[in-house]
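Please see the structure below; I have some questions.
A single protein chain has been omitted; all remaining protein chains appear in their positions.
Order as written gives the chain letters A and B; numbering starts at 1 within each chain.
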Amino acid sequence: MVSLGLLAQQIVNGLFFGGQLALIAIGLTLIWGVARVLNFSHGAMFMVGGYVGFFALGFTGSVAAAILASIVVVFALGWVTEFALLEPMRDREEFDIASMVVTLGLAIFLENAILVGVGSRRRAFPALTEEVWRVAGLTISVQRFVIFLISVFALAALFLVISRTKLGLAIRAVSQDDQTALLMGVRPRRVYAITLGCSAALAGLAGVLLAPLFTVYPSVGWYPFLLAFVVVMVGGLGSVRGTLIAAMGLAIVRSVSTIWVAAESAMVLLFAIMIAVLLINPDGIGGWIDG
Amino acid sequence: MTVEAVRLAVDRVRSRLREDARTRNGKLFAAITALAVFAPVMFSPYRLEIVMQLLIVILAVASWVFVAGYFGMFTFAHAALYGVGGYAAVILAAEMGVHPLASILLGGVVAGLFSLPISYPVLRLSGAYVGMVTLAYAEIIYYGTIILRDVTGGPTGYTGFPQLFGGDRVVMYYFVLALVVALMLAMYALLVNRFGLVARAIRESSDAAQMLGNNVPRYKLTGFLVGSSIAGVAGALQAYNILIISPPMLEIDQMIEFMAMGIIGGLRTFGGAVFGGIIVFGFSEVLRDIGELRLVVWGALLIVVTLYFPDGIAGSSFDVRKRFQEWFDR
Partner (left out) sequence: MSLVELDAVDAGYGENQVLHDLTLSIQPGRVNCIIGPNGSGKSTTLKAVCGLVDVWDGTIRVRGDDVTNAHPRDVVERGVVMLPQGGNVFPEMTVKENLRIGAFLVDDRDVLERRYREVYEMFPVLEEKKRQRAGELSGGQQMMVAFGRALMPDPEILLLDEPSAGLAPDLVDDVFDQVERLKERGRDMIIIEQNVRRVLDVAEYVYVLDQGERMYEGETEALRDEDEIMRMYIGERHG
């Protein structure tokens, strides 16, 4: 029998973890929803965010500067990726597969270019704070709490942009019907580039925020990518709300299941859930709540 | 199938072979095969090992092209099934006393069986979704090999199984060469006949193929099963070749490597696997000294080929003048 305390602790851990997952996953779902790109370099963007943050912190000594630098640099990386790699293929019939392959190539390229350039050494990113709070028998890491808050803040900002601004209107229009959006005077190419930039910037932000937990090394992005991938599938590719729910749900499932089973088995469980959801409804949770 | 039908199919393969042999790719393949036959007298034992690995990799990539290129089922589970074949073969041989030669075939059978649970979603979904669901399945298998350490030896892998042909590398080499050529020919034979025609029709439009009266699910299932089983055989050969099988052999990196070879070689041409294998794998060996830089080159190559040579090396014309002309015509 598990103690209620442990269960509650794991649920809280899961909740915090869910915030991190959502931050990584939301960019992945966004870019699929708008541009039909399954971005396999999302993890690499996360990794680049970590490195940019690491070096920026070294130069400036300021965490805020590090975060800002990651966001800006990785946004630019996403923008360039759209124009240099994806845009030229957009008219192809098998764009979904071709874009998958090209972003996979980009992921290999970035990961190993970093490996060659700065080496495979794990760079420790200083913790924001070591402090912990004890509330009602629960242990809460202040650092994780802060990361959670920043994630929530970033996601809320994204929501507002998409639902309230003219840019958001253009993004939604292009995601629904890019030809008709053209007739309204929208420039879809620019919208794709901005969206890929934002999606990448979110990965970059996650990369620097989570650097104190994951450390920074060339292949650091793969594990978060795979997790985000599962989240996005379960949530329903392209559904922002579904992705948020899935991130929270799966993080808690993972966190709680590790009370009983090893981390590898927890991963198997997540992937099995993903296959089951794809089988029942390829649109995932989003297919039910948005539909 | 009647005897007559088989005879017709064989005739068709023969005439297509004769035709294809006269093309640029055909001539290159003939030269490569000749080279492969004389490899044991030309290369040092170390080099021969490499060539043997390359042959096996080509078989694995070809079986992926068979599934992904011809049917358009872009599976990520191939490397995992390749690994399953490897594990199954050596474990059967070591623990149950199955003859190593028989275990290689059984490796293929087991890989085929392992492809069945995922075949249902693969048949139902399309495009990128096939990639997603098979990627999840591949991860499950990968973590499975780590979790089931009592059976698989866990993260460090499985070793100490009987060797093929008592460790005679030259005999082993010819066995591998013969098996690889035979299986490649078998896939080729399928593809130049009605089966391949329907496969391509399914890739272009599954609905249209169905309306023309083809049993699309059955064709897709057969293609997936055959491709996966052959990957299993390749995995078994590789396990016997390098004398160990471990989780990294079926990790996503391995899958990406197969994919890169298939795509760079050309997904629309069965022989693309040969080019892709030689270029990527051979390249990696030659460039071993420059270390990780070769992976940078690879990633770039994958991007350039997808952007500018969507039919890969086997399917593209390298007539410089013509390329130039196209460039200006645009």
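Operating definition for what follows: contacts are C-beta pairs under 8 Å (C-beta built on N, C-alpha and C of every residue); 3 or more make two chains touch, one makes a residue touch a chain.
Worth saying up front: this structure is predicted, and the values here are computed from it rather than measured.
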item: Chains in view touching the one left out; value: A
item: Among A:73, A:186 or A:211, residue touching the chain not depicted; value: A:186
item: Sites on subunit A contacted by the missing partner chain, in the whole complex; value: 166, 169-170, 172-173, 176-177, 179-187
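By definition in this document, only the chains that are shown with their structure count from here on.
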item: Whole-Å gap between the CA centroids of subunit A and subunit B; value: 32
item: List of subunit B residues in touch with subunit A within their complex; value: 72, 74, 118, 120-121, 124-125, 127-129, 131-133, 135-137, 139-140, 143-144, 146-147, 252, 256, 259-260, 263, 291-293, 295-296, 298-303, 306-307, 310
item: Interface residues, subunit A side, partner subunit B - complex; value: 38, 85, 88-89, 92, 94, 96-98, 100-102, 104-113, 115-116, 222, 226, 229-230, 233, 262, 264-265, 267-268, 271-272, 274-275, 278-279, 282
